[in-house]
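Let me begin by handing over the structure; questions about it come next.
Removed: one protein chain of the complex. Kept in place: all other protein chains.
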Amino acid sequence: MSRLVSRRHLAAAAALRRSPAAFASRWLHTPAFATVSPEEISGSSPAEVQNFVQGKWIKSANWNWIVDPLNGEKFIKVAEVQGSEIKPFVESLSKCPKHGLHNPLRAPERYLMYGDISTKAAHMLGQPEVLDFFAKLVQRVSPKSYQQALLEVQVSQKFLENFCGDQVRFLARSFAVPGNHVGQMSNGYRWPFGPVAIITPFNFPLEIPLLQLMGALYMGNKPVLKVDSKVSIVMEQMIRLLHECGLPAEDVDFINSDGITMNKLLLEANPKMTLFTGSSRVAEKLAADLQGRIKLEDAGFDWKILGPDVQEVDYISWVCDQDAYACSGQKCSAQSMLFMHKNWSSSGLLEKMKKLSERRKLEDLTIGPVLTVTTATMIEHMNNLLKIPGSKVLFGGEPLENHSIPEIYGAFKPTAVFVPLVEILKNGNFELVTKEIFGQEVLGRSVNGTTYAGIRARTTGAPQNHWFGPAGDPRGAGIGTPEAIKLVWSCHREIIYDIGPLPKKWALPAAT
Amino acid sequence: MSRLVSRRHLAAAAALRRSPAAFASRWLHTPAFATVSPEEISGSSPAEVQNFVQGKWIKSANWNWIVDPLNGEKFIKVAEVQGSEIKPFVESLSKCPKHGLHNPLRAPERYLMYGDISTKAAHMLGQPEVLDFFAKLVQRVSPKSYQQALLEVQVSQKFLENFCGDQVRFLARSFAVPGNHVGQMSNGYRWPFGPVAIITPFNFPLEIPLLQLMGALYMGNKPVLKVDSKVSIVMEQMIRLLHECGLPAEDVDFINSDGITMNKLLLEANPKMTLFTGSSRVAEKLAADLQGRIKLEDAGFDWKILGPDVQEVDYISWVCDQDAYACSGQKCSAQSMLFMHKNWSSSGLLEKMKKLSERRKLEDLTIGPVLTVTTATMIEHMNNLLKIPGSKVLFGGEPLENHSIPEIYGAFKPTAVFVPLVEILKNGNFELVTKEIFGQEVLGRSVNGTTYAGIRARTTGAPQNHWFGPAGDPRGAGIGTPEAIKLVWSCHREIIYDIGPLPKKWALPAAT
Amino acid sequence: MSRLVSRRHLAAAAALRRSPAAFASRWLHTPAFATVSPEEISGSSPAEVQNFVQGKWIKSANWNWIVDPLNGEKFIKVAEVQGSEIKPFVESLSKCPKHGLHNPLRAPERYLMYGDISTKAAHMLGQPEVLDFFAKLVQRVSPKSYQQALLEVQVSQKFLENFCGDQVRFLARSFAVPGNHVGQMSNGYRWPFGPVAIITPFNFPLEIPLLQLMGALYMGNKPVLKVDSKVSIVMEQMIRLLHECGLPAEDVDFINSDGITMNKLLLEANPKMTLFTGSSRVAEKLAADLQGRIKLEDAGFDWKILGPDVQEVDYISWVCDQDAYACSGQKCSAQSMLFMHKNWSSSGLLEKMKKLSERRKLEDLTIGPVLTVTTATMIEHMNNLLKIPGSKVLFGGEPLENHSIPEIYGAFKPTAVFVPLVEILKNGNFELVTKEIFGQEVLGRSVNGTTYAGIRARTTGAPQNHWFGPAGDPRGAGIGTPEAIKLVWSCHREIIYDIGPLPKKWALPAAT
Partner (left out) sequence: MSRLVSRRHLAAAAALRRSPAAFASRWLHTPAFATVSPEEISGSSPAEVQNFVQGKWIKSANWNWIVDPLNGEKFIKVAEVQGSEIKPFVESLSKCPKHGLHNPLRAPERYLMYGDISTKAAHMLGQPEVLDFFAKLVQRVSPKSYQQALLEVQVSQKFLENFCGDQVRFLARSFAVPGNHVGQMSNGYRWPFGPVAIITPFNFPLEIPLLQLMGALYMGNKPVLKVDSKVSIVMEQMIRLLHECGLPAEDVDFINSDGITMNKLLLEANPKMTLFTGSSRVAEKLAADLQGRIKLEDAGFDWKILGPDVQEVDYISWVCDQDAYACSGQKCSAQSMLFMHKNWSSSGLLEKMKKLSERRKLEDLTIGPVLTVTTATMIEHMNNLLKIPGSKVLFGGEPLENHSIPEIYGAFKPTAVFVPLVEILKNGNFELVTKEIFGQEVLGRSVNGTTYAGIRARTTGAPQNHWFGPAGDPRGAGIGTPEAIKLVWSCHREIIYDIGPLPKKWALPAAT
């Protein structure tokens, strides 16, 4: 894995060369709010991630070491809060009343404040050096190509732009309907939950936690945020940026911990709502533990259907390659399965996909480590699939070579396994595809979350301008849009003003 | 309890007199769809309640006898489905696909069908004899004054009127936002959950189950409905009315069972959503069992605040009396506590309330049996309150006399116990009221569900034109309005159409 | 024209036969509110149409005779108000304040009243005998097939269903946005205009005036309604129905007059808004006279495009025939021009259309008199078209035969004239069609009002569930939907409540 070693190496060499001007250099490359430099974090110069609670950055009794996914070096130490240390977090959450930090009838100036914070943060994040800072920081902990990492930061930046000026208060738009008599009117408000929790995964270290965090804040909630420790350094830095843009120190707590401690915190602090993004297994457990006071954006199993009309093969093979292998297939929306009408078999699609997959290389992280599954597990899964009659490896199917990815992570080439549909259907679970109902019918007969349809369809569009999230589940959470923020981070409250006057000549009626 | 006995008696006598013309008489008093006559149900002529599943009315291996709350006679037998008999219900639910019976892209003609069903049902229910039929039937099982029972039926009728014509399809209104390039547009739909369950309590035998049932159906779900067996006869009759108005037999199942069996059914049939209206204790258990796939409209603890401005004492004493004692205080919204500024102490308010409470009598059911708490329990609770220093009985505080209400139910006079606020506050739970923040401030600093504010405010407004339900809980369910139906009975689904064309001169980009 | 003569004849004969039982017969066939019997109006038994103002039906100094479009007999006399008689109408309008008869803050119980009126009127109009009554009455004055006339009544009935119950008050839903400080909130209301006028044409004697009238009333306006005298008998009867359903006598005035008198009325009474449906020529004059206080739904010039994909020829020829010739082409949405891709020339489409057009016959009014253009004018227009090189008559092109349609009306067979596109384009006005941009592109590059797209597209869908009206004009009015009612019949009013409290420690700032 010479390139990556040498990247580190060269960086170190460069650091030496530029010393004693290193400080100045830091100032050139690192934004003022930042406490780390993405390119300089290494085993010999590890970064520290802290917690934030009750307005202060704090450490903990324990450090949890994170290893560099590209070379296995311990390169980040995270101050993980222990079960015995959660009291300040519980106290902090409990300071937030049930009616929130603001709501349409209380402290409305805070809506404006969040408009201002968003304006400033959007502008700061939009500076080339800040975009670059976060893109590179994302790359260090959640390896993906620079383009993919940059896109994640840009989407986050656009999201902040969407809530400049008065747009936060516009989220709190209410409605009213005339009542039964003069002086009566019923009002439907969007009300905050008050103290809330946010738990987010490793694959989008910035976008997922930032968008949910801001959504929660906009609507008047006080969140405690926990990001997967492997990548929490990114949001730790982002919170510093937000503080610099005016985020009040009391409004957000930030905690690093293991799952057991977080579970304990949730049960003790009893947030009115918890947003969980992550695996379905944990989601279901949490849903039961929290008795349903939860919204979930769980892992998708994402599929694509190519109908009988063969067209635009070059374009579609490219979209398939990107949807399946960008970010090493670790997007929530990564294409897991491709249903292909037989007409496509002679179209050259699979050959083109093979070629495209072979362009991917570790050097530029167009393929990289898988943070949740080991190589061995992936091989085992593939071998199980290959036991199905008629199945075969189309391409890939082998571990990556010449790398220093640590064994706890996966390192596998972009791989496609062909399985005949008839065999899948023996399991009886996919009755939908048995009938030839491609096209529009599929939309009316499915409940998939965010769905793309049409010749330019893809599975991995997760921008800030359309709802992204599951469907068909009352606990399902969306991310990103005004609609998502309102539905996830607030509830309906009805107030009927009935201010009179009393009817003239009101007389006491009989009891009923 | 001579009056009630003689009511029975007279009815029986009348029945004898009019025999053999009884059949004709039934036709005069009982709507065509009905299988019971509210005034004739009695220990000697008991009514039967059946279940409906897979398009057929069915009985069960067991009858559960319901006793007349006014005289303890076994007067209704309910075919309660046993744990061993739930298979047809499980199968029936499983026939409904996850994408529902209809959705904005599938079977839209069903939205129109439900507009027609609502039109017909609204008209049928609006006929004086049908209003009367249901009001009297409600009275028999959930004793309240004729006025209160009639109001429940009228609200249900108005609700149906609200969804005549195209109004059901208007509930499925979606929105769309322009995409990034020609041919792309993102669409936000309201999507059904598919198979769902509805569990409702005894206090509003018609309004709660009917409104939730129709809401579920409008949005494309297939519900199984369970109403508290004590009162399920009312909805059993209503489903017959709905069938007559065109409700397809496959669209709704109706089950009578105990809680254990229903729990089993939920776990086996695994409805995508369950609406539960009832006690908080059961609600929390269900929420955990169903891992949060639930929405709740749980029992409220409802309070009223009288601020420092004393005015309109006659009117307010009447509202307090109605809010506290109508339906024997068994409305979800019944006034449980009244906070009164000291200025009111010399206003005569309490004296007026006492007088009003004394107008209530068993004869016209302006006071009646309490179906969930025994007399002994109420006395015990009162005695506990009276141990608080300074507390005292203002009025009531004694069991009803001269009645034949069975012992399993409560029979207690309208009662008010005074407790000094300072003592309540020793428990530390009501910090809100310590400060003199009466008026508008209270609204901004609370999360109560449906809230009335102003001189004409009450706690027990539960009509069809404004949201009724809790706030502050992500699982909270509303009832009644278009907003409530959309938020409770459907979820957001995002479909992005990206139909092209491809950009002219599209060329293969580098991998990312 | 034997059939029609004999229809009259038979009716007369029947009338004789059933006398003296005529009264009983009237009761069988005519609804209680009605003052005419559609089948019995004739030259010998003419009907009378009156005016309604200030709560009373009134006549006028002059009768205007309407001739039967099928045989030229004077069969209806209309009490047309003269210029000298408009004073009561001016006074009546002026009694309505600028803030309307109701608005979200005033007399909200009137929203409920209109929900009730709509419920009752929907039910009454939905009775088979009432549907039949209005369908036949429409046929007598605006000849079209029974099916077409019935459809007009049914759409009107569905419209009324849409505004049952609380749906009228839901139209007055307002919104509010949090202000800059506690106590401030800005509210956007839909406010009525107050006194308004409605002027509607001959082609939909019931649907257009009824839908606009009710929309105006729902939002709190007081309308004076003028329908083309040729057909005003239909709305005269409908207003009687509405009165019976609870419409307050003071809420609507109904006037018959010529255009000059109506113009005078508008200038004197100065309604805050006038809705005009009719010819573009009159619309533009009125717009200037009323200085733009007008909304217009003017005559469309409606076209259909058949793109290069030839399919479903039978279906499409049927749609083309219906769109072009139903109601003798007198719908606002009638297909005036058909653009056909050359691929269709050998599809048999034109031959099929010819055959379908030949099914039409005067006997069942699938073709009938044209009320605004004489036969001679149509022939002249056709001859002008035929001067264009390459143009030809495809079918029709001749006057109807064997009829007694009076000369002031047109009587012409269903006709299609083919004109080569290249010739049309010489005029330079249709640059759009020069390029081969069929399909979706057309939608993005046009401003047509209500537009149907897709294989099942038609031009003449004018139901109650989607907006019908022009686009691209700030004066453009829609009809039918909640959206249309809100935009046409109300305006935005913003009220900012700023109820304090004042900031603590407010101190006098410097002047600015």
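Labels for the chains are A, B and C, by order of writing; each one numbers its residues from 1.
Throughout what follows, contacts are C-beta pairs under 8 Å (C-beta built on N, C-alpha and C of every residue); 3 or more make two chains touch, one makes a residue touch a chain.
This one's a predicted model, so the numbers in the text were calculated from it and none came from an experiment.
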Contact partner of the left-out chain, one of C:D309, C:E351, C:E407 or C:E494: C:E494
Selected from B:R106, B:H123, B:K272 or B:R360 as touching the chain missing from the view: B:R106
Hidden partner chain, touching residue among C:S42, C:N103, C:Q335 or C:T415: C:N103
Sole contact to the chain not displayed, among B:V67, B:V182, B:V313 or B:I379: B:V182
Omitted-chain contact residue, chosen from C:F33, C:W318, C:F339 or C:F418: C:W318
Residue, one of C:V90, C:M273 or C:L306, that touches the chain absent here: C:M273
Residues belonging to subunit A that touch the chain removed from view: 115, 119, 122-123, 158-162, 164-167, 169-170, 182-183, 440, 444, 464-465, 482, 499
Contact set of subunit C toward the excluded chain (per top definition): 97-99, 103, 105-107, 145, 147-148, 151, 175, 177, 183-184, 186, 188, 191, 193-194, 272-273, 284, 287-295, 312, 314-315, 318, 321-322, 325-326, 356, 359-360, 366, 440, 443-458, 461, 465-469, 471-476, 478, 483-484, 487, 491-502, 506, 508-512
Where the unshown chain meets subunit B, residue by residue: 104-109, 111-112, 166, 169-170, 172-182, 184-185, 187
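Rule of thumb we're sticking to: only the chains that are shown with their structure count from here on.
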Geometric centre distance via CA averages, subunit C-subunit B, whole Å: 43
Centre-of-Cα separation between subunit B and subunit A, whole angstrom: 39
Between subunit A and subunit C, centroid-to-centroid distance (C-alpha), Å: 53
For subunit A, residues contacting two or more additional chains: 105-107, 175, 177, 184
